[in-house]
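Then we have subunit A:
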Amino acid sequence: GGGGTIKVAVLAPMSGQVSTFGISTNNGVQLAVEEWNAKGGINGKKIETVVADSQCSADPAVNAANKVIQEDKVKFIIGEVCSSASIPVSEIAEANQVIQISPTSTNPQVTLNKDGSTKKYVFRACFIDPFQGTVMAKFALDKGYKTAFIMFDQGNDYVRGLAEYFEKAFTEAGGQVVGKESYTKTDTDFSAILTKVAESKAEVLFLPDYYPIVNLVGAQAKEKGVTAVMMGGDGWDSADLDLKAADGGFFSNHYSPEDPRPIVQSWVANYQKKYNAVPDALATLGYDAANLLFAAIEKAGTDDTTKVAEALASLQYEAVSGKITFDAQHNPVKNAVVLSVKDGKVSFSASVAP
Partner candidate 1 sequence: MMLEVKDLNVYYGAIHALKGVNFHVDKGEIVTLIGANGAGKSTTLNTISGLLRARQGSIVFQGEDITRTMPQDIVRKGIVQVPEGRKIFATLSVMENLEMGAYLNKDKAQIQRDLEMVLDRFPRLRERRNQYGGTLSGGEQQMLAIARALMSRPTLLLLDEPSMGLSPILVEQIFEIIQDINQQGTSILLVEQNAQMALSIADRGYVLETGRVVLEGPAQELLHNPMVIEAYLGGHG
Partner candidate 2 sequence: MKRISRTTLIFLGSIVAFTLVVQVLISLNVLSPFWNTILRQGAVMAIVSLGLNLIYGFNGQFSLGQWGFYAIGAYSAADITYRWTNDANSNGLTVLFFTVVLVGAAILILYRVFGKIRGVDPLSAFAIYLIAAIGLTALAVSIGNITAPGVNGLLKVLPANIANTVVYLLAVIIGGVLAAEVSFLFGLPVLTLGSDYFGIATLGFTIIVKVLLDNSDVMFGFVEMKGARGMIGIPKLTSWIWVMLFLILVLVITRNLLHSSYGRAIISVREDEIAAKAMGIDIGHYKTLTFVLGCLFAGLAGGLYAHINGFLHPDTFNFIKSFDPMIIVVFGGLGSVTGTIFAAFAWQLVLEGILRSILPPGFETWRYVVYPLLLLVMMLLKPNGLFGNYEIPYLRQVLPPKKSTEPKPAQTAKESL
Partner candidate 3 sequence: MSEQTSLQTPSTKTNGQEILRIEGLTKLFGGLKAVNNFSLSLNKGDLNGLIGPNGAGKTTVFNMITGVYVPTAGSIRFNGQEIAGLEPHKINQMGIARTFQNIRLFSNLTVLDNVRIAYHPHAGYSLTDAIFHNARYKENERILTERAQEFLAVFNLQDRQDEIAKNLPYGEQRRLEIARALAAEPKLLLLDEPAAGMNPAETVALMDLIHFIRERFDLTILLIEHQMRVVMGICEYITVMDFGEVIARGTPAEIQANPRVVEAYLGPGSAALSEKFRRKRTL
(Lines give C-alpha, C1' and ligand atoms only; values in the text may rest on other atoms or scores of the structure.)
Protein backbone atom coordinates (compact mmCIF):
# COMPACT_ATOMS: atom_id res chain seq x y z
CA GLY A 1 0.00 0.00 0.00
CA GLY A 2 0.87 3.59 0.58
CA GLY A 3 0.08 6.45 -1.80
CA GLY A 4 -2.25 6.51 -4.79
CA THR A 5 -5.99 6.37 -4.81
CA ILE A 6 -8.72 3.81 -4.94
CA LYS A 7 -11.40 4.65 -7.45
CA VAL A 8 -14.92 3.61 -6.62
CA ALA A 9 -17.89 4.07 -8.90
CA VAL A 10 -21.33 4.89 -7.58
CA LEU A 11 -24.08 3.80 -9.97
CA ALA A 12 -27.37 5.23 -8.86
CA PRO A 13 -30.46 6.95 -10.20
CA MET A 14 -29.48 10.57 -9.66
CA SER A 15 -32.37 11.78 -11.78
CA GLY A 16 -35.57 10.47 -13.23
CA GLN A 17 -38.28 8.37 -11.77
CA VAL A 18 -36.68 7.54 -8.42
CA SER A 19 -34.11 10.28 -8.00
CA THR A 20 -34.38 10.36 -4.21
CA PHE A 21 -33.00 6.81 -4.19
CA GLY A 22 -29.87 7.87 -6.00
CA ILE A 23 -29.34 11.10 -4.13
CA SER A 24 -29.76 9.47 -0.72
CA THR A 25 -27.54 6.56 -1.65
CA ASN A 26 -24.83 8.84 -2.90
CA ASN A 27 -25.11 10.99 0.22
CA GLY A 28 -24.56 7.92 2.33
CA VAL A 29 -21.60 6.77 0.28
CA GLN A 30 -19.98 10.19 0.32
CA LEU A 31 -20.26 10.41 4.07
CA ALA A 32 -18.48 7.08 4.40
CA VAL A 33 -15.80 8.18 1.95
CA GLU A 34 -15.24 11.38 3.90
CA GLU A 35 -14.89 9.47 7.13
CA TRP A 36 -12.40 7.01 5.65
CA ASN A 37 -10.38 9.70 3.93
CA ALA A 38 -10.34 11.69 7.17
CA LYS A 39 -8.86 8.61 8.80
CA GLY A 40 -6.17 8.60 6.10
CA GLY A 41 -7.82 6.45 3.52
CA ILE A 42 -7.61 2.70 3.09
CA ASN A 43 -4.15 1.41 3.77
CA GLY A 44 -2.91 4.89 2.99
CA LYS A 45 -4.77 5.25 -0.28
CA LYS A 46 -7.34 7.99 -0.62
CA ILE A 47 -10.76 7.06 -1.94
CA GLU A 48 -12.09 8.78 -5.00
CA THR A 49 -15.61 8.33 -6.33
CA VAL A 50 -17.05 8.44 -9.82
CA VAL A 51 -20.80 8.98 -9.77
CA ALA A 52 -22.80 7.84 -12.76
CA ASP A 53 -26.50 8.42 -13.22
CA SER A 54 -27.76 4.98 -14.08
CA GLN A 55 -31.43 5.89 -13.75
CA CYS A 56 -32.65 2.73 -12.08
CA SER A 57 -33.05 1.00 -15.41
CA ALA A 58 -31.14 -1.59 -17.32
CA ASP A 59 -30.08 0.24 -20.44
CA PRO A 60 -28.44 3.31 -18.90
CA ALA A 61 -27.04 1.21 -16.09
CA VAL A 62 -25.31 -1.10 -18.55
CA ASN A 63 -23.90 1.88 -20.41
CA ALA A 64 -22.75 3.46 -17.18
CA ALA A 65 -21.13 0.23 -15.98
CA ASN A 66 -19.29 -0.21 -19.26
CA LYS A 67 -18.17 3.37 -19.11
CA VAL A 68 -16.80 3.30 -15.56
CA ILE A 69 -15.05 0.01 -16.17
CA GLN A 70 -13.65 0.79 -19.63
CA GLU A 71 -13.03 4.50 -19.45
CA ASP A 72 -12.50 5.22 -15.77
CA LYS A 73 -10.80 1.86 -15.10
CA VAL A 74 -12.75 1.43 -11.90
CA LYS A 75 -12.47 -1.86 -10.01
CA PHE A 76 -15.20 -1.28 -7.43
CA ILE A 77 -18.81 -0.42 -7.99
CA ILE A 78 -21.28 0.58 -5.35
CA GLY A 79 -24.72 0.17 -6.89
CA GLU A 80 -27.00 0.00 -8.60
CA VAL A 81 -29.85 0.75 -6.27
CA CYS A 82 -32.59 -1.03 -8.19
CA SER A 83 -32.53 -4.73 -8.83
CA SER A 84 -33.52 -4.48 -12.48
CA ALA A 85 -30.44 -2.37 -13.10
CA SER A 86 -28.17 -4.28 -10.72
CA ILE A 87 -28.83 -7.60 -12.42
CA PRO A 88 -27.40 -6.67 -15.83
CA VAL A 89 -24.63 -4.66 -14.18
CA SER A 90 -23.71 -7.72 -12.12
CA GLU A 91 -23.11 -9.69 -15.32
CA ILE A 92 -20.69 -7.06 -16.50
CA ALA A 93 -18.99 -6.79 -13.12
CA GLU A 94 -18.61 -10.54 -12.86
CA ALA A 95 -17.23 -10.82 -16.39
CA ASN A 96 -14.73 -8.03 -15.77
CA GLN A 97 -13.84 -9.22 -12.26
CA VAL A 98 -14.99 -5.93 -10.84
CA ILE A 99 -16.42 -5.94 -7.33
CA GLN A 100 -20.02 -4.82 -7.22
CA ILE A 101 -21.78 -4.21 -3.97
CA SER A 102 -25.35 -3.10 -4.22
CA PRO A 103 -26.68 -1.26 -1.20
CA THR A 104 -30.37 -1.96 -1.67
CA SER A 105 -31.03 -4.33 -4.55
CA THR A 106 -33.08 -6.98 -2.86
CA ASN A 107 -33.87 -9.36 -5.69
CA PRO A 108 -32.09 -12.72 -5.19
CA GLN A 109 -30.94 -12.82 -8.84
CA VAL A 110 -28.47 -9.98 -8.28
CA THR A 111 -25.85 -12.22 -6.69
CA LEU A 112 -26.73 -15.42 -8.48
CA ASN A 113 -25.61 -16.89 -11.76
CA LYS A 114 -28.13 -18.50 -14.06
CA ASP A 115 -27.23 -21.94 -12.81
CA GLY A 116 -27.87 -20.89 -9.21
CA SER A 117 -24.24 -20.53 -8.19
CA THR A 118 -23.07 -17.34 -6.51
CA LYS A 119 -21.40 -14.60 -8.48
CA LYS A 120 -17.95 -14.32 -7.14
CA TYR A 121 -17.60 -10.56 -7.30
CA VAL A 122 -21.11 -9.45 -6.50
CA PHE A 123 -22.44 -8.60 -3.03
CA ARG A 124 -25.17 -6.62 -1.42
CA ALA A 125 -25.72 -4.79 1.86
CA CYS A 126 -29.41 -5.58 2.27
CA PHE A 127 -31.69 -8.50 2.94
CA ILE A 128 -33.48 -10.16 0.04
CA ASP A 129 -37.04 -10.18 -1.17
CA PRO A 130 -38.11 -13.67 -0.14
CA PHE A 131 -37.52 -12.45 3.40
CA GLN A 132 -39.11 -9.07 2.83
CA GLY A 133 -42.17 -10.66 1.19
CA THR A 134 -42.60 -13.03 4.08
CA VAL A 135 -42.31 -10.20 6.57
CA MET A 136 -45.16 -8.30 4.96
CA ALA A 137 -47.31 -11.40 4.50
CA LYS A 138 -46.97 -12.27 8.17
CA PHE A 139 -47.54 -8.69 9.17
CA ALA A 140 -50.76 -8.52 7.19
CA LEU A 141 -52.06 -11.77 8.60
CA ASP A 142 -51.12 -10.69 12.11
CA LYS A 143 -53.22 -7.59 11.63
CA GLY A 144 -56.12 -9.88 10.84
CA TYR A 145 -56.31 -9.32 7.11
CA LYS A 146 -57.22 -12.46 5.21
CA THR A 147 -57.55 -11.31 1.64
CA ALA A 148 -55.12 -9.45 -0.55
CA PHE A 149 -55.01 -7.99 -4.02
CA ILE A 150 -51.58 -7.73 -5.64
CA MET A 151 -50.59 -5.08 -8.18
CA PHE A 152 -47.19 -5.34 -9.79
CA ASP A 153 -45.04 -4.22 -12.69
CA GLN A 154 -43.98 -7.36 -14.48
CA GLY A 155 -41.12 -5.55 -16.14
CA ASN A 156 -39.39 -4.79 -12.87
CA ASP A 157 -37.43 -7.62 -11.31
CA TYR A 158 -37.80 -6.22 -7.83
CA VAL A 159 -41.51 -5.55 -7.96
CA ARG A 160 -42.28 -8.78 -9.67
CA GLY A 161 -40.14 -10.83 -7.34
CA LEU A 162 -41.47 -9.24 -4.18
CA ALA A 163 -45.04 -9.72 -5.36
CA GLU A 164 -44.33 -13.37 -5.95
CA TYR A 165 -42.69 -13.95 -2.57
CA PHE A 166 -45.47 -12.12 -0.80
CA GLU A 167 -48.10 -14.18 -2.56
CA LYS A 168 -46.35 -17.38 -1.70
CA ALA A 169 -45.92 -16.53 1.96
CA PHE A 170 -49.39 -15.08 2.28
CA THR A 171 -51.20 -18.06 0.83
CA GLU A 172 -48.99 -20.55 2.65
CA ALA A 173 -49.86 -18.89 5.93
CA GLY A 174 -53.58 -19.12 5.22
CA GLY A 175 -54.32 -15.84 3.47
CA GLN A 176 -56.08 -15.61 0.16
CA VAL A 177 -54.98 -13.64 -2.86
CA VAL A 178 -58.21 -12.49 -4.47
CA GLY A 179 -56.72 -10.73 -7.45
CA LYS A 180 -53.49 -10.03 -9.25
CA GLU A 181 -52.94 -7.42 -11.89
CA SER A 182 -49.85 -6.28 -13.67
CA TYR A 183 -49.20 -2.92 -15.27
CA THR A 184 -46.27 -1.23 -16.97
CA LYS A 185 -43.96 1.39 -15.61
CA THR A 186 -45.24 4.21 -17.80
CA ASP A 187 -48.89 3.71 -16.87
CA THR A 188 -50.61 6.57 -15.15
CA ASP A 189 -54.24 5.63 -15.40
CA PHE A 190 -54.90 2.82 -12.93
CA SER A 191 -58.64 3.26 -12.84
CA ALA A 192 -59.44 -0.02 -14.57
CA ILE A 193 -57.37 -2.02 -12.12
CA LEU A 194 -58.47 -0.06 -9.06
CA THR A 195 -62.08 -0.60 -9.99
CA LYS A 196 -61.34 -4.30 -9.89
CA VAL A 197 -59.61 -3.94 -6.54
CA ALA A 198 -62.64 -2.19 -5.11
CA GLU A 199 -64.90 -4.84 -6.57
CA SER A 200 -62.80 -7.64 -5.08
CA LYS A 201 -63.31 -6.26 -1.56
CA ALA A 202 -59.75 -7.28 -0.71
CA GLU A 203 -58.55 -6.15 2.72
CA VAL A 204 -54.99 -5.56 1.63
CA LEU A 205 -53.71 -4.01 -1.56
CA PHE A 206 -50.12 -5.15 -1.88
CA LEU A 207 -48.22 -2.76 -4.11
CA PRO A 208 -44.49 -3.46 -3.89
CA ASP A 209 -43.42 -0.74 -6.32
CA TYR A 210 -41.35 2.42 -5.98
CA TYR A 211 -42.82 5.54 -4.45
CA PRO A 212 -43.92 7.39 -7.63
CA ILE A 213 -46.28 4.57 -8.57
CA VAL A 214 -47.47 4.36 -4.98
CA ASN A 215 -48.24 8.07 -5.07
CA LEU A 216 -50.23 7.70 -8.27
CA VAL A 217 -52.11 4.59 -7.26
CA GLY A 218 -52.79 5.93 -3.79
CA ALA A 219 -54.25 9.14 -5.15
CA GLN A 220 -56.54 7.30 -7.52
CA ALA A 221 -57.53 4.52 -5.15
CA LYS A 222 -59.69 6.69 -2.91
CA GLU A 223 -61.48 8.03 -5.92
CA LYS A 224 -62.37 4.55 -7.11
CA GLY A 225 -63.78 3.49 -3.77
CA VAL A 226 -60.88 1.25 -2.72
CA THR A 227 -60.98 0.59 1.02
CA ALA A 228 -58.13 -1.93 1.23
CA VAL A 229 -55.05 -1.13 3.30
CA MET A 230 -52.07 -0.51 1.05
CA MET A 231 -48.86 -2.35 1.79
CA GLY A 232 -45.50 -2.46 0.10
CA GLY A 233 -41.76 -2.86 0.44
CA ASP A 234 -38.63 -0.79 0.71
CA GLY A 235 -39.49 0.93 -2.59
CA TRP A 236 -41.81 3.18 -0.63
CA ASP A 237 -38.99 4.71 1.36
CA SER A 238 -38.55 8.22 0.03
CA ALA A 239 -38.92 11.78 1.12
CA ASP A 240 -41.11 12.15 -1.96
CA LEU A 241 -43.62 9.55 -0.86
CA ASP A 242 -47.00 11.29 -0.95
CA LEU A 243 -48.05 10.79 2.65
CA LYS A 244 -51.59 11.77 1.87
CA ALA A 245 -51.93 9.26 -0.95
CA ALA A 246 -50.27 6.46 1.04
CA ASP A 247 -52.10 7.27 4.24
CA GLY A 248 -52.96 4.20 6.27
CA GLY A 249 -50.38 2.06 4.53
CA PHE A 250 -47.49 -0.07 5.75
CA PHE A 251 -44.18 -1.02 4.22
CA SER A 252 -41.18 -3.12 5.10
CA ASN A 253 -37.80 -1.45 5.30
CA HIS A 254 -34.17 -1.96 6.18
CA TYR A 255 -34.02 0.27 9.22
CA SER A 256 -35.90 2.85 11.20
CA PRO A 257 -34.33 6.11 12.35
CA GLU A 258 -36.30 5.63 15.55
CA ASP A 259 -34.11 2.62 16.39
CA PRO A 260 -32.54 3.47 19.76
CA ARG A 261 -29.26 1.63 19.13
CA PRO A 262 -26.42 4.15 19.59
CA ILE A 263 -24.82 3.41 16.25
CA VAL A 264 -28.08 4.34 14.59
CA GLN A 265 -28.56 7.49 16.61
CA SER A 266 -25.06 8.75 15.99
CA TRP A 267 -25.46 8.02 12.26
CA VAL A 268 -28.73 9.92 12.16
CA ALA A 269 -27.09 12.84 13.97
CA ASN A 270 -24.05 12.87 11.68
CA TYR A 271 -26.16 12.68 8.59
CA GLN A 272 -28.50 15.37 9.80
CA LYS A 273 -25.58 17.66 10.48
CA LYS A 274 -24.26 17.28 6.98
CA TYR A 275 -27.42 17.05 4.89
CA ASN A 276 -30.03 18.58 7.15
CA ALA A 277 -32.39 15.63 6.75
CA VAL A 278 -33.20 12.39 8.47
CA PRO A 279 -31.41 9.60 6.59
CA ASP A 280 -33.69 7.15 4.84
CA ALA A 281 -32.84 3.50 4.34
CA LEU A 282 -31.11 4.24 1.06
CA ALA A 283 -28.68 6.68 2.63
CA THR A 284 -28.07 4.27 5.45
CA LEU A 285 -27.43 1.31 3.20
CA GLY A 286 -25.29 3.42 0.88
CA TYR A 287 -23.20 4.23 3.92
CA ASP A 288 -23.14 0.61 5.05
CA ALA A 289 -22.27 -0.71 1.60
CA ALA A 290 -19.37 1.72 1.28
CA ASN A 291 -18.10 0.82 4.73
CA LEU A 292 -18.35 -2.88 3.96
CA LEU A 293 -16.38 -2.45 0.77
CA PHE A 294 -13.71 -0.29 2.36
CA ALA A 295 -13.35 -2.59 5.33
CA ALA A 296 -12.88 -5.53 3.00
CA ILE A 297 -10.25 -3.73 0.96
CA GLU A 298 -8.48 -2.82 4.14
CA LYS A 299 -8.72 -6.39 5.33
CA ALA A 300 -7.43 -7.77 2.03
CA GLY A 301 -4.64 -5.25 2.13
CA THR A 302 -4.72 -4.86 -1.64
CA ASP A 303 -7.05 -3.62 -4.32
CA ASP A 304 -6.85 -6.94 -6.13
CA THR A 305 -10.50 -7.70 -6.64
CA THR A 306 -10.27 -11.45 -6.17
CA LYS A 307 -8.69 -10.95 -2.80
CA VAL A 308 -11.17 -8.28 -1.83
CA ALA A 309 -14.05 -10.55 -2.84
CA GLU A 310 -12.70 -13.25 -0.55
CA ALA A 311 -12.27 -10.76 2.25
CA LEU A 312 -15.83 -9.50 1.81
CA ALA A 313 -17.32 -12.98 1.83
CA SER A 314 -15.83 -13.66 5.24
CA LEU A 315 -16.25 -10.19 6.69
CA GLN A 316 -18.12 -9.53 9.90
CA TYR A 317 -19.19 -5.95 10.26
CA GLU A 318 -21.27 -3.91 12.66
CA ALA A 319 -23.25 -1.72 10.28
CA VAL A 320 -25.91 0.87 10.97
CA SER A 321 -28.59 -1.38 9.57
CA GLY A 322 -27.45 -4.28 11.72
CA LYS A 323 -24.66 -6.70 12.20
CA ILE A 324 -23.64 -8.05 8.84
CA THR A 325 -22.31 -11.44 7.86
CA PHE A 326 -22.71 -12.77 4.35
CA ASP A 327 -24.35 -16.08 3.67
CA ALA A 328 -23.24 -18.35 0.84
CA GLN A 329 -25.15 -16.26 -1.68
CA HIS A 330 -23.39 -13.08 -0.56
CA ASN A 331 -26.53 -11.84 1.13
CA PRO A 332 -26.36 -10.30 4.63
CA VAL A 333 -28.59 -11.81 7.26
CA LYS A 334 -30.45 -8.95 8.95
CA ASN A 335 -33.66 -7.81 10.56
CA ALA A 336 -36.41 -5.97 8.78
CA VAL A 337 -38.71 -3.29 10.13
CA VAL A 338 -42.26 -2.42 9.20
CA LEU A 339 -43.12 1.25 8.98
CA SER A 340 -46.55 2.80 8.91
CA VAL A 341 -47.81 5.88 7.14
CA LYS A 342 -50.33 7.74 9.17
CA ASP A 343 -51.46 11.36 9.38
CA GLY A 344 -48.59 12.73 7.42
CA LYS A 345 -45.90 10.79 9.28
CA VAL A 346 -43.90 7.62 8.76
CA SER A 347 -43.30 5.78 11.96
CA PHE A 348 -41.91 2.54 13.27
CA SER A 349 -44.44 -0.22 13.61
CA ALA A 350 -42.65 -3.56 14.07
CA SER A 351 -39.33 -5.28 13.76
CA VAL A 352 -38.99 -8.76 12.30
CA ALA A 353 -36.00 -11.08 12.56
CA PRO A 354 -35.26 -13.60 9.84
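Everything that follows uses one rule, which is that contacts are C-beta pairs under 8 Å (C-beta built on N, C-alpha and C of every residue); 3 or more make two chains touch, one makes a residue touch a chain; residues count from 1.
Keep in mind how these were chosen: all candidates are chains of the complex that A comes from, given by their letters.
Note that the structure is a prediction, hence the values are computed from the model and not measured.
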- prompt: Pick the one that touches subunit A in this complex: which of 1, 2 or 3 is it?
  reply: 2
Sites on subunit A touched by candidate 2 in the complex: 14-15, 50-53, 57-59, 62, 66-67, 70-71, 84, 87-88, 91, 114, 153-157, 160, 182, 184-185
